[in-house]
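Excluded from the complex is one protein chain; the other protein chains are retained at their positions.
Here is chain A:
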Amino acid sequence: MARLLSIFALLVFVLHVTSESTGEVVEQLEGEEFTEELLFRPLPDRKVLSYFHFESKVPRTNSYGHHHRLFPKAIYQLVHKYRITEMELSFTQGRWNYESWGGFDPVASSNAKPPGVELWAVFDVPQDQVDASWKNLTHTLSGLFCASINFLESSTMYSAPDWSFRSLSGNLRYGSLPREAVCTENLTPWLKLLPCRDKAGLSSLMNRPSIYRGFYHSQRLHLTSGEFDLVASGHGITLEQTLTIVLQPDALETNAAFSSSRKLQPSWSMNSLFGRTVEGKCALAKSSNVYVQLEGSLVYNMKDTWNDIEGYEGEEVPYEGFGSNPNFGFSVSPDRMMKEVNSFHKEGSSILYGFSIKDYHSSKPFDLGFRWKLPVTWSCVKAPLRASRFLMGSGNEKGAIALSLQSTEWSESLPKAHNDEEKCRLRVDVFQVVPWYIKVYYHTARLFVDGVPQSLGDVIEKMHVSPSEDKVSPGVMETILRLPCDMKSASLTLEFDKGFLHIDEYPPDANQGFDIPSAIISFPDFQTCLEYTQDNTSIKSPMVSKMQEKRKILSYTEVLLVPLTTPDFSMPYNVITITCTVFALYFGSLLNALRRRAGEEERFLKSKDKNTSKLRLLLSKLSAKLRGRAWEPPTSTPPSSSSSPKLISSKVIIKIVLIAAIGFGWQYYYG
């Protein structure tokens, strides 16, 4: 009986738990969510990376309806109008320094963007409507973000990558505008999408002069939508807005002991970086957190003097201890600490300090300070290969694009890892879009590994080229390279001819040159992922979970600037005049040469006429025949004057009738 009772009790308990949990899930699914997060990371070259991460979520329309509290209506309508499954738009100024800021971690891999504007979108529409949707989308975004994204409408500006940019991308369109200048007018509409704008919460830190003063500035909008999934359990729309800024802190308040030493990294605070402090969280945000991330190699390099950290491995960590560290110190003691697990690198695992700002308000603003106590040097984890691209050749006629891949210390450690295999090959995907006026000869592709030319078949696993069509489409090259792991450098060169444009197609500053958008180099063999030990506070951070997503490593190459020959813009009329002169000269003089005979022949005939009457006889016979009259022997006088006026009058009548007919026809058809 007791057993039965216990079973019953268990059953009740289980039922209760499941009902509770489903209720919780439903509740979680129901509402809209907004979270704001900010990540600071000291960079090896005395700079600080600030990474704002805002996420808005809305459930599916069929379960939630059309009305939203938090989610921006503009984005919702955009997604529904053009049936967007996924979209990313980024505005970037400056170039991500892959060498010193790293290229392997999730933040770098997803936030290092090419200069200017980059837009890609996946549509859930039939194949033949994708282009139309893309064109409408560019115009909408152009209006929404006050940028010239509408230039991406032209089919010469966007491309449809097959597989190298993202796998399984049938309805994907990709376009970039390297020249686009990014400024406040693009940031303001971006901030408008946040529920608190920049009036409250973390976004109030965005003091325009300080964030545009940075070395790198990338504002990104990424949205995924499960609205059009046939599976009912799909998620709704997720809008991820990130702003990545690399700032140089002013080294003001350095420790007296090391003030003379240049080695000490500059200490910084939110106030010194942005000139502002956070006066409480955005009231609409579900969670509002600030993180400071210390990279694995930094932690490793600090370890020598950092002994007490070794003790804190488990989850029961006394947070109070982290405020005072021999190497560095926070002005505010962190609420929690997360340590990376399953680290790829043996050197060390990165550490994330979390600060919750929900308890701060205007009378007690949150101003996080980070102070270095001991000098430390480290280097970021780089991408497997350092990719760079440059131009070769001189002159305005032709040139060559070279894509160079250099091994980093990271890839040098590769052969050891894959030693047991026969041939260790590193897979590199290259996706390169070249505008049509750079006429690339794809048959001239040459590949050098460590300076030795290689046969393409050995190295290129797969290659897909869609050659550029003049004034219609850009040239797209997608390649999978299999490079030997132990190589030092590899380079791929392609020759091209420079095209010549029509005078109208040149931009206002044509002599500056034309940009070739960044190529995208990705390393699908490697996946970047930072897994942190989840803290027990059970506040799930979208940013941390984004870091835990596995994604392939991307790096963008430089934008190339190609000078093209410019025509003489000032005088199209002169060219037209010269050409027409040449034609007039040709036509006039040739016709003159051909019909010069007339006068001479006449004279000749006249002279003949004096000698002979027979020729004249024949001529008059012929003319009579032509006129259709009976031939009468000619007299010495010219043809009878009576006939000629008649002839003339009939000619005149015919002419008049003809002109009238033409006029009538004209009126009839065009009037």
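By our rule, a contact is a pair of C-beta atoms (placed from the backbone, for glycine too) under 8 Å apart; a residue touches a chain by one contact, two chains touch by 3 or more; residues count from 1.
Here is the rule we go by: contacts and distances are computed from a predicted model.
Missing chain, UniProt protein name, picked from "DEAD (Asp-Glu-Ala-Asp) box polypeptide", "GPI transamidase subunit PIG-U", "Piso0_004814 protein" or "Large ribosomal subunit protein mL45": "GPI transamidase subunit PIG-U". Note on the undisplayed chain: of the listed residues A:475, A:517 or A:542, the one touching it is A:475.
Residue-wise, the contact with the chain that is not shown comes from A:572, picked out of A:375, A:507 or A:572. Not every partner is drawn; the one left out touches chain A at residues 397-398, 436, 439, 441-444, 453, 455, 463, 465-472, 475, 495, 497, 499-504, 567-568, 572, 575-576, 578-579, 581-583, 585-587, 589-591, 593-597, 600, 611-612, 614-615, 618.
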